[in-house]
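Sharing a structure below in structure tokens format, with a few things to ask.
A single protein chain has been removed from this complex, and every other one stays in its place.
And then chain A:
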Amino acid sequence: MPELAVRTEFDYSSEIYKDAYSRINAIVIEGEQEAYSNYLQMAELLPEDKEELTRLAKMENRHKKGFQACGNNLQVNPDMPYAQEFFAGLHGNFQHAFSEGKVVTCLLIQALIIEAFAIAAYNIYIPVADDFARKITEGVVKDEYTHLNYGEEWLKANFATAKEELEQANKENLPLVWKMLNQVQGDAKVLGMEKEALVEDFMISYGEALSNIGFSTREIMRMSSYGLAGV
């Protein structure tokens, strides 16, 4: 009978692992960089929360440095142009929403979708990471829950006025997440991370956030799986 506790051993120094890691590591670094600048931009839209958002932004910057160290540790050069292209869709949507002052959409993209995506990826990565990266990632994932919480709290307090925009922003952005997951599944698999586990973990974190904000189970099931079937 297979036992879950038996860890698959990875050759972290193999070319095939390092090649895949160069893209995954870059995505993580770019994700933290995007998060850093997104929180700083949100601080402009929400001046009353400027201090808190700046604090979150700084945390993301620390995470970025942590993940850069993970790449260095495995002697991998992160493929940053690949990662910037990877985030282009979400980045574009965030910038568009920001230019229109749509704080709800900005929060959904950064504080819910990107944070839930990061939490899912880090949770799935931790059991298969090298020792150095595992310690870094364990520290990061704890922080990310607090960031998800910031978005939840704000949107919960403004649920009545934000609901419609959240549903619309969900429709516009969630399909991008599924595309991103598809794009990365081959590399993720080399690192021991399975797509279906990533999708499930994302839907759990995202669904919990939607639930805390005030959506019903029925709405959550509809929203958190939006566009998944077509992928």
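What we mean here is this: a residue touches a chain if its C-beta (ideal position, glycine included) is under 8 Å from a C-beta of that chain, and two chains touch if they have at least 3 such contacts; residues count from 1.
Just so it is clear, contacts and distances are computed from a predicted model.
Participant: The chain dropped from view, which UniProt name applies: "NAD(P)H-dependent oxidoreductase subunit E", "ABC-type dipeptide transporter", "Peptide/nickel transport system permease protein" or "Long-chain acyl-[acyl-carrier-protein] reductase"?
Facilitator: Options "NAD(P)H-dependent oxidoreductase subunit E", "ABC-type dipeptide transporter", "Peptide/nickel transport system permease protein" or "Long-chain acyl-[acyl-carrier-protein] reductase" considered; the missing chain's recorded name is "Long-chain acyl-[acyl-carrier-protein] reductase".
Participant: Considering the whole complex, which of A:Thr137, A:Asn173 or A:Ser224 touches the chain not shown?
Facilitator: Of these options, the touching residue for the absent chain is A:Ser224.
Participant: Sort through A:Glu115, A:Glu152, A:Glu165 or A:Asp201 and give me the one touching the missing partner chain.
Facilitator: If we include the chain that is not displayed, A:Asp201 is the one touching it.
Participant: State which residues belonging to chain A touch the missing partner chain.
Facilitator: Counting only chain A, the missing chain is touched by 1-5, 119, 123, 141-142, 145, 194-197, 199-201, 203-204, 207-208, 217-218, 220-222, 224-226, 228-229.
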